[in-house]
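Report on the structure given below.
In this view, the complex is presented without one of its protein chains, the others remaining in place.
Chain naming follows the written order as A, B and C, and within any one chain the residues start at number 1.
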Amino acid sequence: MQRCDLIVIGAGPAGLSAAVEAARQGMRVTVYDENARPGGQLFKQIHKFFGSREHKAKIRGIRIGEELLQEASAAGVQVELDAVVTGIFADKEVTVRQGERMLRRKADTLIIATGASENMTSFENWTLPGVIGAGAAQTMMNLHGVRPGEKILMLGSGNVGLVVGFQLLQAGCQVVAVADALPGIGGYGVHAAKLARCGVPFYTAHTIVRAEGVERVTGAVIGAIDQNWHIVPDSEKHFDVDTICLAVGLSPMSRLCGLAGCVMEDNPQKAGLVPVVDALGETSVPGIFAAGDVSGIEEASSAMIEGRIAGLAAAHRMGFMASSALDARLAELTGALASLRAGMFAPGSKGKVFTHTAEGCALSASLLRRGFVADEEIDRYPGVTRARGVHPVLECTQNIPCNPCADACPRQCITVGADGGTITALPVFDAARGCTGCGLCVAACSGQAIFLVDEEAGEITLPYEFLPLPQKGEQGMALGRDGQPVCPAEVVAVRTSAAFDKTNLLTIRVPAEYAGRARFYRKER
Amino acid sequence: MTEHNADVVIIGGGIMGCAAAYYIAKRGASVLVLEKEDSIGSGGSSRNGGGVRQSGRDPRELPIAMHGIQHIWPTLAAELDVDVEYCQKGNLRLGKTAAQLKILESLTQKAVSCGLDVRMISGDEAREINPYLSREVMGASWCPTDGHANPLLATLGFYRKARQLGARFISGETVTAIEKIRGRACRVRGAQGVYAGGTIILAAGLGSRPLAWTVGLDVPLQPLLLETLVTEAVDTMFPQMLGTAAADFYGHQSVHHGSFVFGVTSGYEPYARPGLPRSSAGAAAAACRSILTYFPALEHIKIIRSWAGWIDDCADHVPVLSFTDEVPGLILACGFSGHGFGISPAVGRLLSEMALDGRPALDLSALRQSRFAAK
Amino acid sequence: MRINEHPVLGGYPKGEAVAFTFDGARLSGYAGEPVAMALKAAGVFIHRYTRKNHSPRGIFCAIGRCTDCVMIVNGRPNVRTCITPLAADMDVRTQYGMGAKHAAL
Partner (left out) sequence: MLQDRTKNTGGFSPAPDDGLIICRCEEITKGEIRRAIQDGLLTLTELRRFLRAGMGLCQGQTCGRLVKSILARELGVPPAALEPVVSRAPVRPVEMQVLARDQEIDHD
């Protein structure tokens, strides 16, 4: 039987990262993935990543996927696609269905990196065609170029719901609302704000009552819920939609770990049934590791680091790497992982209720409930300042691990966590260093939360990732953070650049008194 | 430790224990069932091919099988108020070589002498009964009164009905010893409690052997791995129970649901690694290769699940259903050797008679524990 | 339903345009894309009717996990169309219960 040093199951961010590290240490590595394309969810993630430079921040998921594939190929990793691992048996034997045959393969070490699967929620008529998972929507529009629907209700305001909601807008769909049963929006505020300023309403503490339709979805009804999760009488609200998108969380896809005989635990902190692993990702079965979402749901950035750690650990276990070399790499990687696992959205913060940022700013109640920071709240955040001439307004209001803005500014005008502080700190602008209005920070901000503002001139430069791209000289409407019309606006500049990576910078001119409120642009009046 | 009392304490919440509990409770006696696992029916009861056969059985247990098929199975679903998916459309035991046909003939002769309606048929006759059979099949034994049922539903059906009738079930309780008081087995010690009963029934599958040791008895059981495959549901193809002279697979298509269940043989069953039973990588493939030689039309049907379990294989491959002289008060019900499901309702009834009347309605003398004397 | 130009992705790599049949009707799609995508782009949303309740089902997970989108493809039932690549002249049919229409009725 064919046997290699390491078999990795899953060619997503964790699996590919693991394979690259192990192969660089000299292991013969084969990666099996059930999909026709490698990269896992990376190729559906067309948004820019959070984190810092070491986490590939401000790079879009698709590009990170391409880079990982190149690294894998350079390292000599064999990636087998359309290769479904159907079981793990004794002696680290895996069965792989590839095309019309079954392969049986063994390895001295296994890394299980099968990722996550979507949770679903049941409601009246949820089996109708037109009710789909958010992942399905992503697959359709980002991989296959097919719109999942025309008018869509998004259920769930975690990062998946928010990110996919925005992608639906980019694909030309209309998102009629985002509803969430929880009283507050679950995902990053900046993701919600992107949707809100496009006019998408949020309904928190609302759940879906039913899908309407006979042969397919023709409508959706949501209703407010009380503390006992009962629908509040007369609170029902109807939407004409053809699609209802479910983004109600992810679960580790850990069945192969169970088959491999790993000790499992049902851990709500990790969002479900996961193998018990040590700091290196090794399960209870010696030589079998788990990395990425399969061992606990987190962002792809964390999955990549977990993958690297597991790959190195496998290499060390089989004598491809000295302990001292492993320790050196681990110090660097665990530090990188720790910086991602900080802030208000960290796995360890699950269930905690925050009222203030680490800096002591009160969190925006409006952002949590309606998806946008109210005009009267925005000035309390350190990144939101007034200055003479053009300068960035950093509408970053929550502690999330992210600092590309600081990294992007050629004049170091922007600081995130100065003096050894963490990357979850809110960004601060130093006017003394002299902003040139280059816009690199605007394009670099993964949350699209930075605007260049010149209060006196009434000019706002905002990130714009939609088609068609407005033309210079065009007249339209400036929209507020809530997506409502603020005042007429004229497009005075449209900048695109390779450095902006598909984030176009749109500069609009509005009457000066609206410069603090206008945050988006729409052509129609 | 709290002490719990019942007229009958049953060790083992598999189909034998559940069926016995049902028949005991039905007669108004109090009964307590102790199950080691979290779920009822976690051993062979949920890991078998669902055969309800008389043909192919050892003459010593054949009367039990015939009794069950004549008197219990036809009305079991109504009695338990659960569709146990019983289907009495015959059993085909297939042969592809002259040598295999010889094996079938000898089995058939033995069964006929016990009064069973079973006969040898030609390959073409077999294909008339089941048109999906390949040309490779040269002949078969045919028992029209055999059939199959769903062991998961039957086990839980007995459990559910017994519980409704007042039988008490405790799961997650590992029995560590059977204890004698004044010469009679009437107490069971568990990890978390002590349970006293007028009669103790030991129906714990492979676990029966070490428990029998605690009262100085031995039953020669050894673990034998059983692997099984389940397919997706498809439209109804054929209703017969299937077996082969080569013993390379057995199985059936479940009625109403449409999935196939196949028992699998790899040839290395006695050498399976100890511990939790695990499916092997190769057995399912080998089974599919075999099955497709008999039924090529199944080639596109998908396997969706497999499982493995331990058979409590008895030294002479028939069960022990027995009082013992040495340990009054104890009834042994183990060693069903991989073909207990079909006889389980009848065994349950016989156990209730042994416990409550002191003797079963059928002669079980051939299944006594004392038969294991050195030759 | 097709996205011609995407603000981030630009265009989409596509296979050759091919014809296939859906319940006997001639439709077109791109070779290699999932059958379910070609159907979606053509406005087909019901893939099957269930066995017990005869209720319609379509795409749900789109990654081969939920098995809701199964249809009869080239005569074989229970084929997950969301992960089955489209090929020229494929015969795709609505599934009723576990098979073709007559079986369920």
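Miscellaneous remarks
Assume a residue touches a chain if its C-beta (ideal position, glycine included) is under 8 Å from a C-beta of that chain, and two chains touch if they have at least 3 such contacts.
Nothing here was measured: the structure is a model prediction, and the numbers come from that model.
Remark: the absent chain touches shown chains A, B, C in the intact complex. Contact with the chain that does not appear here is found for just one residue of A:S17, A:T30 or A:T95, A:T95. From the options A:E124, A:D240, A:D278 or A:E332, the residue with contact to the chain not on display is A:E124.
Of the candidate positions B:C143, B:M241, B:C288 or B:C314, contact with the hidden chain is made by B:C288. Contact with the chain that does not appear here is found for just one residue of A:L103, A:V285 or A:A387, A:L103.
Touching the omitted chain from subunit B are residues 38-42, 46, 152-153, 155-156, 159-160, 163, 168-173, 192, 231-233, 257, 279, 281-282, 284-285, 288-289, 291-292, 298-307. In the full complex, subunit A makes contact with the omitted chain through residues 1-2, 34, 84-89, 95, 97, 100-104, 117, 119-124, 126-127, 251, 255-259, 264, 266-268, 272-273.
Residue-level contact of subunit C with the missing chain is found at 50-53, 57, 60-61, 64-68, 70, 78.
Here is the rule we use: only the chains that are shown with their structure count from here on.
The mean-CA centres of subunit A and subunit C are about 29 angstrom from one another, to the nearest whole unit. Between the Cα centres of subunit A and subunit B there is a gap of 52 Å. Computed from the mean C-alpha positions, the centre of subunit B lies at a distance of 44 Å from the centre of subunit C.
Residue ranges of subunit A in contact with subunit B, taken from their complex: 87, 89-90, 93, 95, 102, 104, 261. By the touch criterion given at the top, residues 232-235, 258, 300, 302 of subunit B touch subunit C in their complex. If you check the complex, the residues on subunit C that touch subunit A are 1-3, 5-9, 11-12, 14, 33-34, 37, 40-41, 45-47, 50, 55-66, 68, 82-83, 85.
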